[in-house]
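Working notes, structure below.
As you look at this complex, bear in mind that one protein chain is not there, while each of the others sits in place.
Labels A and B are assigned to the chains in the order they are written; within every chain, residues are numbered from 1.
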Amino acid sequence: MPLEDLIYVLDLLGTLVFAISGVIAAVEQKFDLVGAFIIGFVTALGGGTTRDLLMGATPVAWMHNLDYLLIVSLAMILCYLFYPRLSKIRRSLFIFDSIGLGLFSILGFQKALIAELDIPIALILGIVSAVFGGVIRDVLTNQVPLIFRKEIYALAALAGAVLYWLGGLLGLSAGIDAVVSISLVVLIRSLAVARGWQSPFLPLGSNSNSKED
Amino acid sequence: MPLEDLIYVLDLLGTLVFAISGVIAAVEQKFDLVGAFIIGFVTALGGGTTRDLLMGATPVAWMHNLDYLLIVSLAMILCYLFYPRLSKIRRSLFIFDSIGLGLFSILGFQKALIAELDIPIALILGIVSAVFGGVIRDVLTNQVPLIFRKEIYALAALAGAVLYWLGGLLGLSAGIDAVVSISLVVLIRSLAVARGWQSPFLPLGSNSNSKED
Partner (left out) sequence: MPLEDLIYVLDLLGTLVFAISGVIAAVEQKFDLVGAFIIGFVTALGGGTTRDLLMGATPVAWMHNLDYLLIVSLAMILCYLFYPRLSKIRRSLFIFDSIGLGLFSILGFQKALIAELDIPIALILGIVSAVFGGVIRDVLTNQVPLIFRKEIYALAALAGAVLYWLGGLLGLSAGIDAVVSISLVVLIRSLAVARGWQSPFLPLGSNSNSKED
């Protein structure tokens, strides 16, 4: 399988898992068909859409490639058929979620580089691509965006994009570079989930909440 | 009255009712003048603005047509003069709200077709035009967006856009097609409100919340 095809398959797999997490969140809020679809859609595609809006790359990509719409529809069907089970194995889907996280981060980073943006801006756009779908999902279901504090989620996306950048500097081929970087994201996420790593930017040690820590 | 004028009048009426619902939500949050105005504004114009941003159709329409601004100002004045009463008859305004819902959905759908987007994408943009104003209102006042679960709201917008599309396929004139489609939205909404129809995408039967259903 050529590299581009592999990346596309991983892209669709990541989109599917992100969409499933959105539809599950919508079901838990008792949203209707359209509501569940929209939440699935923005969870899967909201990160890339935000990046494209900021870069002025409109109309955004999913308007001209129906595959993404089909993937969200597939997530709806899967949730309809297997909801209670899907909800239970949700955490086991995290391998695909982590692959999607790493891949979206790298793809966003690369897209920004092609637009000749500076490295720090490209890293930010990589993170935005990877995590803003989940942020919008949480905002629309009235939750505090968990990805900013749960088990080193956004940090893992950053680590993947940074490693991908360094790999490129070292002259790695794009394919190897991507595989290594995404593997790092999966590894960090696996360790973080297994060991319950939290990483608040600042502990609130000197404040009243100290008992919770 | 020519068709275009009728559509424009309905557009402004829908905008007015959406703006009123936004201002009322802002008053309930004790927002100040500017806050109430902004919430009224985004409720009325946020759906079309989101659609235009996604399509890259900027600067967005209300920047070049002050009528929409005047309509939001009128909503402010009406709320100032008649608040307690407006709040009470809010539900009775739902006929205009439903007309606006159907009209915004059709207008968004049509605008996407003119931009040569595929039918499924156009349907999504129709729904976005019709419901995202309310979604942003709810997000800004820290509510779960009700329109995703209350009385078949977003679903009615979808039904209207689909019927409008089918009418076009059957060769109906745009005017008749619009009237029929909007009537369907009003009918669905009226029945849904009268009978308290809810339509969660998935009941949480096998989960712990089952008592609430």
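Here is the rule we go by: a residue touches a chain if its C-beta (ideal position, glycine included) is under 8 Å from a C-beta of that chain, and two chains touch if they have at least 3 such contacts.
Since this is a predicted model, take the numbers as computed values, not measurements.
Engineer: Which of these touches the unseen chain: A:23, A:86 or A:135?
Structural biologist: Missing-chain contact among the listed residues: A:135.
Engineer: In terms of residues, what is the contact footprint of the unshown chain on chain A?
Structural biologist: 53-56, 115, 117-118, 120-121, 124, 127, 131, 135, 139, 142-145, 147-149, 152, 154-155, 157-158, 198-202, 204, 206-207
Engineer: In the complete complex, which positions of chain B touch the hidden chain?
Structural biologist: 23, 26-36, 38-39, 41, 49, 53, 56, 58-60, 62-64, 66, 69, 76, 79-80, 83-84, 87, 139-142
We adopt the following convention: only the chains that are shown with their structure count from here on.
Engineer: Taking each chain's centre as the mean position of its Cα atoms, how many Å separate chain A from chain B?
Structural biologist: Computed value for the inter-centroid distance: 30 Å.
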